[in-house]
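Take a look at subunit A:
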Amino acid sequence: MAVITWDDLTALQKRRQEQDTNWIKVGMSTCGIAAGADRVYRALEEELHKQGCEVQLRKCGCLGMCAAEPLVEVSIAGMPQVIYCRVDEATARDIVRGHVCGRKILQDYIIDMQSEEVS
Partner candidate 1 sequence: MNEKTVLIKDTTPGSTTGTKDFFDLFTSALRESRLSDEVRVVRAADIGVYNHGIVLKILPENITYARVQPHDIKRIIGVTLKHGNPIRDLEYRPSSRQLRLVLRNCGRIDPENIDDYISRNGYQALYKALQAGPEAVISELKTSGLRGRGGGGFPTGLKWSMTGKSPGDEKYMICNADEGDPGAYMDRSVLEGDPHAVIEGMLIAGFAIGASQGFFYIRAEYPLAIERIQKAIDDARAYGLVGERIFNSSFSMDLEIRLGAGAFVCGEETALLASIEGKRGTPSPRPPYPSVKGLWGKPTCINNVETLANVPPIILNGGAWFSRIGTESSKGTKVFALTGKIKNSGLIEVPMGTTLRDIVFEIGGGPASGKKFKAVQTGGPSGGVIPEHLLDTGVDYDNLQRLGSIMGSGGMIVMDEDDCMVDIAKFYLKFCVDESCGKCAPCRIGGYQMLHLLEGIAQGKGTLEDLNRLRMIAKAMQKASLCGLGQTAANPVLSTLRYFEDEYREHIVNRRCPSKKCTALLRFVIDRMRCKKCGLCARTCPEKAISGDKDRGYVIDATKCISCGMCFEACKFGAVERN
Partner candidate 2 sequence: MIQATINGIPLEVAEGTTILDAARQVQVKIPTLCHHPDLPPTAACGICIVKVAGSNKMLRACCTPIEQGMKILTHDPEIVEVRRTVLELILSNHPNDCLKCGRNQSCELQNLTAAFGIREELFPKFISGIPKDDSTNAFVIEPDKCIHCGRCIEICQELQQVWALSFLGRGFASRFAPAAGMKLVESPCVECGQCSSHCPTGAIFELDETVKVWQKLQDPENYCVVQIAPSVRVAIGEAFGLPPGTNMTGKLYTVLRRLGFKAVFDTTFAADVTIMEEASEFVERFVHKKGALPLITTCCPSWVIYLEKQAPDMIEHFSSCKSPQQIMGLLAKTYYARAMQIDPSKIIMVSVMPCTSKKCELTRTEEMFASGYQDVDYALTTRELARMIKQTGKDFVNLPESEPDHILGDYTGAGVIFGSTGGVMEAALRTAHYFITGKNPETLEFEAIRGLPGVKELTLSLAGSTVRVAVAHGLGNVTSVLDRVREAKANGNPAPYDFIEVMACPGGCVGGGGQPYGVTNEIRTLRARGLYQDDRSRSIRFSHENPYVKKLYQEFLQKPLSSLAHELLHTHYVRRGQE
C-alpha cells in the first residue's frame, strides 16, 4: 500500500518502533556472510524454534567490526542490549539457551564499540 502522506509515513514509523522489542539481529552483509553468518542465522532459527521462544530473528548490515564477525546483537526485555562476536553455530545455540531463555549473558563473547550515533 502506498505511502502518500506525511501521516502515512509517521504512522508506519510508530508502528514499527512499537514492534521493536525482543529481537536477535545477525550481521548479514558480505563480511558477515563470509565469516559464516548464514550458518549462525540458521542455528539461531532452529534453536529458537526448538525452545519455543517468542523472539524476532532479523538480519542487519555491517556494524563495522568486520574482524569480529559473525556478530549477533541481542535485545531481550529486562536485559542490557549486547553484541556477541565471533559467534559460531554452537555459541549461537548457547545464546538462545543461555541469554534468551536463561537470561544470562555469555562470558567472553561480548563486543562493545566506543562510538556515538546520529539518528
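Criterion: a contact is a pair of C-beta atoms (placed from the backbone, for glycine too) under 8 Å apart; a residue touches a chain by one contact, two chains touch by 3 or more; residues count from 1.
Regarding selection, all candidates are chains of the complex that A comes from, given by their letters.
Since we're looking at a predicted model, the values are computed, not measured.
*Asks:* Touching subunit A in this complex, which is it: 1 or 2?
*Replies:* Candidate 1 is the one in contact with subunit A.
*Asks:* List the residues on subunit A that touch candidate 1 in their complex, please.
*Replies:* Residues 1-6, 9-10, 12-13, 15-17, 20, 25, 27, 29-31, 33, 58-68, 71, 73, 78, 80, 82, 85-86, 105-119.
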